[in-house]
Every structure is written in C-alpha cells, then in structure tokens.
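All protein chains but one are shown in place.
Showing subunit A:
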C-alpha cells in the first residue's frame, strides 16, 4: 500500500510516527510532501524560539528519523492538485505521484483581517519559524509592538514580543481576553496579572486601519483613537488550508474546512483529512491534541482496524500564559445556562476560580481557573466522569484552608540531564532518556536490558520508571501502569479487585485476573497488598514473599540474616537491654544501634532464627518488621518528661503511635517521629509522617523523606489534639496504602499526586471524596488483626521447620564465612567464599 501525506506539520508528522508503530502497516510505502523547507517542528512552543531555543531544538524529529523509518520526505514542494479518480497528485514542480491512500494534513493559515494597510511593512502573522525570524529581524529596530488578537495564540505572540524587550500592546475586539475560554471576571484577573507583567491590554477595540507610509507607524480604531507603533503581529484566528482539496472536488464546509466522517474520511473514502484542516461535525479543532488523536485514528484504520473512530475531543485546557496559570474545562462559560456558578475571587493575589454546578447541586459541568490551577486535573476528572460532589461543593475550589504549602516540583522532570540516576552503573538521566528514545523502548525491562540501569542495587528503579514514563508521555504515548507481564492492572486496581472479590491468595488472584506464572515483581507486590488489606500472618503464603518477608529477617552479605526486635520509640529497660546482650553473645551476633533508635543483631544463620526469636519473644520482644515494607520505627526525643524545653510527652505519644501501626503493611517502608518541642530533635520533618509538639497540641507533617533524595515533610494540620492527629494519620496512611504504586515512598507519592498537598489536605481533612469514615474503619480492622509474626512462627512447628539452609541436613551453609573487625564478626567480601 502506498500512502502519501500532504503537509509536514505537527499532525502530519505524528501520523507518520504512529503508522510506523503499527505492526500491520510495516509494509506501507510512505511519502510526505511538505511545503516548508524544514521538516515538521513544534509550533506550540514557537515562542520558545525567542526564549533562546534554536530552530533545530523545535524539530519534531531530524531528517535522519524519516530515513531511518523508511519515510520518503520531500520538503519545499507544494502539492497543487489531486486527481481522486486516477489517485494521483501533482506538485508545483510538475512531479506526478500516485497513491492508494492520501492523507491531507495541510493545517491552517493565520486569518488576516481585510484591513486597509494590512500589507504594509512591519506587519506579521504568527505561524511559522520564518514569521518568527522575520519578526526578530524587524524587531531589532522597533520599540513598540501591537498584537491584534487576545486569544491563546495572540498572548503567546505577545510573550514573544516581550522577550524581544519591546513595549507590547494587545488589542482585542471582544470585551475581554480569551473570550472563548474565560468569563468577564476571570479575564479581568488575567488582564491585571498580565498588566503587572508589563503588557498593555486594550479590549473592546475594533481596528480600522493600519497607518503609515509603506511602513507601519500606528493603528487607528473605530472609536477614533490612534495607537502609535512600529510593528504589528496579527493573531486573529485561523483559516483551514483547504484550497487544494477544494480545487480537487473534495467536499468543503460552508465556512471552510474539509468535511470528514468519524474515520476522518472525506467524500472520497481513500482520502483522509486530519488536524486543523479537518471539519468534523461542524467543528475545526485548533489545538494539537485532537490533531494527534485524529492521526492515531487514521493510522489505526489503515493498519486494518476498522473499529477506530474519532468522536470529538474535549477542549478543556490548562496552560501557563506568560507565567500565569489559566485553565478552562467542560462547559466553562455555562453556555447552556443550566448551572449555578460558585465563584472565588481574590484580586490581591490574582486568583479567580469558578465552577458551574447543576441546579440540583449534584454535578460539576465545567469551570475556569486563573492564577492558580492546581485543582484542574481533579476538577476535570469530576466533570468528565460525572462524579458526585462533596456536601459543600465550594470545598472543591476553596481547598486547603489551613494548610497553604504546596509540594514543590521534586519529580524526575526537575532533574538536570547530568544527574546520576543509577550510581551502580554510572548512568545519567540524559543517558537513560537517550536510550529510551534511540531504541524506542516502552517498558522498564527494555530500559534495564539496554542501559543496565537498575541491574545493580535496584535502588534507582522507581526513578528510572518515572523517567520512562515522562519520556513516553512527551512522545504523546499513553502509559498504563501495569504491574508486570502477568497482571494488566495497576496496584490500585488490584487493591480494589482483591477487596471487592474477597480474594485471599496470590494463586486465586493470578487465576482470576492474571496470566502466566507470576514473577519476582508481582508476587511480593500482591503479597504486600494482601497483607495491607487483610493483615493475615504473611507466613501462610511464604513463597510469594521477598526473601526478607519469607524468613522474617533481613538477608545480608554472605546469606546470613539480621534480627531487629521492636523497641517502640527507642525506650527500653535495662532488663531488656540485658536480654538483647545475652542473645547476641550466645549466638555470636554483631550488634549495632540503628538510625531508628533500636538495636540490630547481625550474622544469624537461617536455622538459628527461630531459637533466637524464641528467647526474644519470651522476654516480651516483638518483631520490628525491619524486613518488611511496613511500619519501621517512630523515633522520638525525650520530650517534656525529662527535657527542660519540652512542651509535650513525645515519647509517650511515639510509643502509642508505634504500637498502633506496628505490622502495618504498605507500598514501601514507613517511618515516623515525634518531637517534644519546636527544636525538633527527633527530626520528624524527614519522616513519612512527623509530629511536633506545640504549646496548644501537635503539628502533623507528612511525606518527608531521607534517603537518596531528601525532602522535608509538609505541614498537613497544625495545633490539633491527639485524637484528631491520630484520625488524620489513619486516613493519610490508609489513603497512601490504597493509592500508591508499589515501592513508592510517601514523598514520591505526593510529588506525583495531581494537586499535591492541597489535594491531599482536601481528601484527609476536608474529606472531599467522602471516604474519611471508610479509611478510618479499614485502619481499625488492620489494627485489630495485628499479630506478632515471630511469636506466631516460633509457636508453630511447621513454620519453624522452614528455617533451614538444607532440606536434608541440619547444618548451616558451610560456605558462610566471617572475619573479625573491631572486636566483632563481619561477613567476608562478596565472592570470597566457596
């Protein structure tokens, strides 16, 4: 099959990319005709050209990409005629070419209003890189520039002119900026903000004439006023480039645009139109996202799947205009007048929010956000999915009353290309991204194989996964977060499946919702889910646990294990210290104080573990769960009981918290701390949750982290009493357990959360999702089901039997070797055994 694509803009390019990804379309021969000399470039970010990007930076793909993908790219050649009966096209150079399928992606041109003098020197359109280059050349001698058009593109053009250090004016015919997206009040706030940034904005102005002798020197308006200027950029809308189609007998809408059906076919079924030139159900889409969607549909149809169809596109949009967040979603202007709006306006801060609620108060239909658009994704979800609203819908936009910090950008996107991601293999962010792009990798296994990242200690795996996701997203690909090849579900989906279907075992889940035999990724992940949901003793399904959970101890170099008894809040009696010392001496264990205020005993052999724990359990110790993705310790300072500065009993509260959540299985380990005063000696702000005493009560901080990328915890609520603090903690922890991806710490979870801390506050404190009681009840169940795993194991002969290196001998591993260092035993180096 021979495909010709007319037009090499963003959408035309995207079509090429997408069809080359289709397995059934590999045999297609593809030729692309582009009228510009350059291959397709990113018009959406055109203003970045002025902010320092070069024309090459803006290319969608270099020329080599087309060759490598067997695409015959012909630039600088304009297709002038189509003969649908012969299936041929001809160009301005006289070339005649034949096709089986023809894709028209000719895009649009800027609409130039028929003003007197519009052809004068110094008047520009805002569309191509050439336009920008000419604007830039001309702008060097100009001082004052005007943009006609206060829509999205016009404001983008104004930003370009500001970047050129020109005095910049925007003239809009309507009574406000962005009339399609914003209402009067929202537009006023935007106007104020942009004015503060140095733009001069004139609304309700109808331009009459371009003044000047050959060269522009001003504009005159219908109201008689005149504005001096030496440069004009016109951004008054777009015109579909439908002239080629029109001259070739292809159906055109009465106001322009090539008419297409849901398969993007024109009246000739072998000719398709996509992007800004296509008129679909009386609608021209002037955004790139629907264009990409159309490209995907046609690529799918041509690869043989006739089910694909384009059924319209949601025009909700969120963007940063000259540094100001603007979002508009659903029926933003309430065109159908079926709603009652709720409006929040803060002129001092430059924030405007409006949500349109149906008259019965049940549904959200659309809205506008200016100056602060963090809630956009949440609101869009609620609108699109018809979710029910909280009792007071105003909570949706008033948000975090009481907590006004927001999670800063700590995601992988914020890292420089030189940042080292995998320190084992010395691989940088840039290296990983390049490998993903060059090899067209789509899954983590592929990235590991090509780059070797994550194959050492594996600590970088979550970051590499994030990078992969961000690269794929920048390529416009959808990523479904599936666990692994055995489960086509995300962790959150599996959580719900297990809960709703009352599934109690891995095999049952695999049988009903998985395929294959499982692996080292999904088994521990499901084991953790089962433990998080039912909190049954994990020994019952030992072979799906990671080795640490399987043997309830931490494996160390050489194959020995370490033992960590729980010492809540680090408070321990001398008698208990003696027991630990005796056990350590008896079994010749290396001892060390941990970072979590407890004592770690290293060097136990597998077969010794039950005997060691039998002694510890008899003395009243419980498992410290140092081996699990679960609550570790609640660190504390000594607090008001001893400390002359302390204002509350931090040790007492820490013990209560640690005993409350001990054994709680979670997506990753959990650490907490309680400090008795503002001096914060327990370092609570570096923990997953930290509590700091105040004169009036307690401040609760969440989502902090030490580790590879330290991050301070953020204040969730302040000056609350103990009971409220525990209630919010219950909700917070349960919400994390239910929604985080596997092996994601709370800090990363929050960084990735749409809406950040504001949204978390809405869920935990404002209870906008209405799940507060449910979260608390689920936590109560988990707490009620707690049982010390080691107590269970040592009291059960069949469990004890498993703790043995050999099945047919009671001896330990004869290869395990230790050496003496600083008066204690240590394992020998890797590989020096045998």
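As a working rule, a residue touches a chain if its C-beta (ideal position, glycine included) is under 8 Å from a C-beta of that chain, and two chains touch if they have at least 3 such contacts; residues count from 1.
The criterion applied here is as follows: contacts and distances are computed from a predicted model.
Asker: According to its UniProt record, what is the protein name of the omitted chain, chosen from "Nitrite reductase (NADH) small subunit", "NitT/TauT family transport system ATP-binding protein", "AIM24 family protein" or "Sulfur-oxidizing protein SoxZ"?
Answerer: UniProt protein name of the non-displayed chain: "Nitrite reductase (NADH) small subunit".
Asker: Looking beyond the chains shown, say which of A:529, A:544 or A:702 touches the absent one.
Answerer: A:544
Asker: Who touches the missing chain here, A:555, A:572 or A:826?
Answerer: Touches the omitted chain: A:555.
Asker: From the list A:518, A:663, A:690 or A:772, pick the residue that touches the absent chain.
Answerer: Per the contact definition at the top, the residue touching the missing chain is A:518.
Asker: In the complete complex, which positions of subunit A touch the hidden chain?
Answerer: Here the touching residues of subunit A are 448-449, 452, 455-458, 485-486, 507, 510, 516-520, 522-524, 542-544, 546-548, 550-551, 555, 558-559, 802, 805-809, 811, 813-816, 830-834.
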